[in-house]
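One structure, as structure tokens, below. Some questions next.
Here the complex is missing one protein chain, while the rest keep their positions.
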Amino acid sequence: MAGANDLIIRIGGEGGEGIISAGDMIAQAAVRSGLEILTFKTFPAEIRGGYAMYQIRFSHEKILSEGSGFDVMCCFNQEALDVNGKSFTDGTVLIYDYPGGDIAEEQDIPGVYCYAVPMSKIAKEDLGTYRSKNMVALGAISELFSISMDSLRATIESKFGKKGADVVEINFKALDAGKNHIRENIDKKDPFKMDPGKPQEDVIVISGNEAVGLGALLAKCRFFSAYPITPATEIANFLSRHIPKFNGTLVQAEDEIASLANVIGASYGGAKSMTATSGPGVSLMQELIGMATMMEVPVVIADVQRGGPSTGLPTKHEQSDLFLAAHGCHGDGSKVVISPEGVEDCIYLTVEAFNVAEKYQVPVLLLSDGSLGFRTSSIKKPDPSKINIVERDKYDPASGDGGYKRYKLTESGVSPMSAPGQPGGNYISTGLEHAESSAPNYTPENHVAMLDKRFHKLDNIEDFFPATEFDEEEGATVGVIAWGSTIGTAREAVKIARAEGSKVAALYPKLVWPVPKKALERFSSKYEKILIPEINKQGQLAKIIASETDIKPISYTIYGGLPFTPRMIADKIKEVI
Amino acid sequence: MAGANDLIIRIGGEGGEGIISAGDMIAQAAVRSGLEILTFKTFPAEIRGGYAMYQIRFSHEKILSEGSGFDVMCCFNQEALDVNGKSFTDGTVLIYDYPGGDIAEEQDIPGVYCYAVPMSKIAKEDLGTYRSKNMVALGAISELFSISMDSLRATIESKFGKKGADVVEINFKALDAGKNHIRENIDKKDPFKMDPGKPQEDVIVISGNEAVGLGALLAKCRFFSAYPITPATEIANFLSRHIPKFNGTLVQAEDEIASLANVIGASYGGAKSMTATSGPGVSLMQELIGMATMMEVPVVIADVQRGGPSTGLPTKHEQSDLFLAAHGCHGDGSKVVISPEGVEDCIYLTVEAFNVAEKYQVPVLLLSDGSLGFRTSSIKKPDPSKINIVERDKYDPASGDGGYKRYKLTESGVSPMSAPGQPGGNYISTGLEHAESSAPNYTPENHVAMLDKRFHKLDNIEDFFPATEFDEEEGATVGVIAWGSTIGTAREAVKIARAEGSKVAALYPKLVWPVPKKALERFSSKYEKILIPEINKQGQLAKIIASETDIKPISYTIYGGLPFTPRMIADKIKEVI
Amino acid sequence: MATETIPMKAKDYKSTIPPTWCPGCGDYGVLNAVLKAFADLKIDINNTALVSGIGCSSRFPYFVKTYGMHTAHGRVLPVATGLKLARPDLEVIAFGGDGDGFSIGGGHVPHVVRKNTDLTYILMDNSIYGLTKGQCSPTSEQGMVTSTTPYGSPDNPVNPLAFCLTYGATYVAQGYSSKPKVVQELVTEAIKHRGFSFVNIISPCPTFNKINTFESYKDKVEPIPEDHDTTDLNAALAIALKAKEGKVPAGLLYQVKTPTLVDRLNEIRQKAGGSDDYDINRIIDAYRA
Partner (left out) sequence: MATETIPMKAKDYKSTIPPTWCPGCGDYGVLNAVLKAFADLKIDINNTALVSGIGCSSRFPYFVKTYGMHTAHGRVLPVATGLKLARPDLEVIAFGGDGDGFSIGGGHVPHVVRKNTDLTYILMDNSIYGLTKGQCSPTSEQGMVTSTTPYGSPDNPVNPLAFCLTYGATYVAQGYSSKPKVVQELVTEAIKHRGFSFVNIISPCPTFNKINTFESYKDKVEPIPEDHDTTDLNAALAIALKAKEGKVPAGLLYQVKTPTLVDRLNEIRQKAGGSDDYDINRIIDAYRA
């Protein structure tokens, strides 16, 4: 449930009924009218024949998470009612397709405001096209909760304008039909209403996946190769449209192994390079991630996590690839794992992922997740001129120190990297253990020196990438540590818990591997109990922190394919105190 | 250095000079004469042109490890002398090819007994064939340290008999030439000598890799598919000869992914099935290991670990795939990791790996390593009639409880498994999250129930497979925990430390994932400090134990591609006390 | 619970799980034709396993009453191979899509085919990635606009028929979802064939592929001439290569009899003196010093 000036609307029904596009439009319209929005979607793993849901949270303030529950439920069919009915509480608003739709009975649920809107019937009988059902629903919703009709019309116009005036007209008519049905037949009793805000110039609405693509472009990524996979494909979709504009290259490879191989070859050649996939792809990439570690080639791998293991729950949400990301690859492999908390982070942490990869010449995994990838959010328009870009330490042919040593044992552990074309910089990049020159070398001394080098270079990463946020509280005994998209939820939970009188602190690391030890130790030294909520079975971050520090965290895991609600974490905080 | 009745001889030179076959023969001969042996080999990663070494440890008692250093070094060339020279100590015996060989100078090393034997010269000039050089060396060695010449001759006869009497004769002549050179020219001053033992009827000499193959046959493995890789290929070599004898199937697949896919298909069909590989193969198998977890198909994957990451050090020794084995696969994957300590374990723990896989319907990884795979040992001949074999819980069509539920939520978490051919047992084995029936199901409740099931079934594994050995000591403050082939070394180290007056206890887990919590906690509750020696950079078992229990281990890692010596661990024990 | 004794009709082979394909999907036609072939052949649901990879088409096994496996993307053939080799008594039929088979799974095809592995492989080719919502597939035309190729695909397509013929397949045929009778016949013969049989079925995806539609195939699908010699590899290759001209030959391209992988493995067992109760001590004793 949302607070004041905060409204959560859900639309649910059969996949393919236009729920996603209706949701997108009302979200866009709300932003046009000056509101903040954050959306949340669930799809079936099948193309047709399953339950799909689109939730929009509206507010006048920055929104941090999906929120807890919902205020308004708009049901396109009986299944949507069944799935969501159990979550109705006192004061929930139910809008449902009746009569003439899939829902056979009139609803009269105690404590719930039930508004019947015959969406299917209006669409089919009055408008002559069943496909306009979603627009009828939008009209009803905007009328009921004062979402600006002008903004909605403007959104429709910019979306369908290209398809012709008649298409726009049909949609307008459907909107009006929905609006009029409310005006004429419904006696609004519920208290929900979103006042329009002050329209803002510098706001964009973008999804998490698109934001990763945008971040890559901002970081000057010029080579991208991937293989389609849910829920990561939209990163490729975005870049396929835009990377050629920068004379960059996009390859749809034959599989994930080939895509990472492409990326490693391109990065060896000097291009900032990236791939994007989900868990199954990351599993397949293990050998080559280790090769990138060994070759010390910078690469960025976005992993939009889904429910696992195996094919699992392709369209659901989980934070369960951390073990694989941090501890995967045979042998001792040094690499970095970064995880964004929200859509804005998807932009800026993608830039950071490139910076870290280039700075340390390592593979960097960027762990997003299905909810975040599909989420759209209103965020401040990024300013490209303010983006800080780090370049790899390049070999300088003029350095003139005799034979070039690709894997020179330097103090920092990072060795200048040449690129083909540079005279004197010739070397063979290799996955075999090698001497400084890059020639194969299997002596014990050399292997020790090179393993040390590859780990040592990351010793100071926490200072280079200090993206760990402290939210301290005097007198608190419990400190919450969250990662990835659970951070937003935890932020709200902490607010709620504090508002309800609990003392609680929080730490939000964006660097999850190597774990930011200094921050973790500083934080844990102040709070007796460390609570780590995360969405996986094993408590993966909690276990990694337990093994890397002296912290003995209390692990709080859920793993049903859905995000936490702030309420859940707030309750847990109280329980732990 | 070995103790009384304990001798370590090394032969070193260029790969391809017959060092490996000479070593094999003297080892065989020693066993024939009633000694115990344990060998250790290092090869170059290239076929030609690198240093190869064969070490044999002889004793009258059971041998637990490669030992510390060596007593006798037989150098075929200068490189062997350079590599090993730094490890000479007071009393080392050096036998070297001089004059007329690759070593240009006569050796006179203070404190070292230097015996020049012109092996190349004798072979070329007296015997007319350079290839007999290794036999000349053997003759000299057996004469010097009283390795039974009769046994050597018998070994040669049984090895070369098939090739004809003249081949045997040439080898005998070379042996004699070496022996005579010692008798005539060398004044033996060193004290080393191996008295023959009592020849034993029920002893075999077998390598770690062959032992894994034998274990598989004993477990009634009838399907094996693999892709060649050093240092695991000998498992496939062994099974390719023998599995067809049992009407079983061996496939050399096109890659490691296909080999595990083959194995999963075969096991679904009801056959006990296995693959064998090394780190790079395990990396490639990650996706399908997760699939086996999800499908609940029993499979055994032998990983003969080598130096990593990436191509790394293909012929060297490391225990660095534990993180990947335990924490690999995207999503939360339940699986089991077992690690043998020596050649005998390679037989019996392979049987156990099958038992665990079948009992729990999980993928089981058997982590051996390069040293152990190539090691030959004299061991007690296994008695097939004493092997305990566990079969999977099979679906009984007569159970008549209506529709078959492949993934039934039982109390133990294990569900009876049907095999094609069984009427009424039809189902679709799947990597998608599924309901009890096996039909796809993505509801939160179901995913939670199924994840819980897949982890829960392993809850009691420590009782089913209680292969954790306690070596307690009253009053000790330090407890050593070792795994894999480091166990043998640790056993000797503990003996040494105790002999030298230290109080120390030890725990030897063979089940490394899920960690045997009860054993670890019982053990750690008694000893203040827990020391974990292992051969990898990160201290992988130490970290996993730290994350799964309250133990804060002291991690002792080396990672030069070679095993520990008992001396190193003994010294560390003292340092920690 | 006993094996069915009354002959089953096509519809009797349907499981209780209703297909999740979009209305109008070509895969329905394939399902119906395959079920008819099953009825024709009196397929025993207990001794048959349908194995698939990942994709819309790979959902196939769920909709049939036999045994089956829904594996990982691209791994249908090696999984099916393992099952067949461990259980030569079973009828093992592999199903999948163009991406599953010829993109991520393309490395397995040559080997499963050259070994003449005793499998039937039924591929539903829609020239698109259906399940992931419309990306370019290995059989998509060069220039095709999809979500990952907004400026048109730069890639020439693969030719599944020509590939399998060159790999040494011993049965190669092509059908079209809208001609269920032909598909049924080709599938029936493919299942009867000993060794590897490949049936490529053009099965349009109306949801995501707006180029290779049922409409577009109307004039392209051409029955293979009656007089085509199905034992002539060169002639078969020539037909397969017609794809370049936009033609879709339908019918049997090639069929020959050669020893299968199961045959060869049996030979090996014989050479090794294989028996179900071989005495393992004979192996162990060879390791005595």
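Order of writing sets the chain letters: A, B and C. Residues in each chain are counted from 1.
Simple rule for what comes next: contacts are C-beta pairs under 8 Å (C-beta built on N, C-alpha and C of every residue); 3 or more make two chains touch, one makes a residue touch a chain.
Not measured: the values here are computed from a predicted model.
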Which residue of C:S15, C:T81, C:T132 or C:N159 touches the chain not shown here: C:N159
Residue touching the undisplayed chain, where the options are A:I109, A:I389 or A:I428: A:I428
Residue among B:S142, B:S310, B:N355 or B:T557 that touches the chain left out of view: B:S310
Residues in chain C touching the chain absent from view: 102-108, 110-111, 114-116, 138, 151-152, 154-159, 162-163, 165-168, 233-234, 237-238, 241, 261, 264-265, 267-268, 271-272
Contact set of chain B toward the excluded chain (per top definition): 16, 46-50, 227-230, 233, 236-237, 240-241, 244, 250, 252, 254-256, 280, 310-311
For chain A, residues in touch with the removed chain: 28-29, 31-32, 155, 203-206, 210, 214, 217-218, 222-223, 225, 241-242, 244-249, 251, 253-255, 257-259, 261-271, 273, 287-288, 291, 295, 378, 381-382, 384, 397, 400, 420-432, 439-440
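Following the convention adopted for this analysis, only the chains that are shown with their structure count from here on.
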Of all residues in chain A, the ones touching two or more other chains: 280, 310-311
Multi-chain contact sites of chain C, meaning residues that touch two or more partners: 70, 72
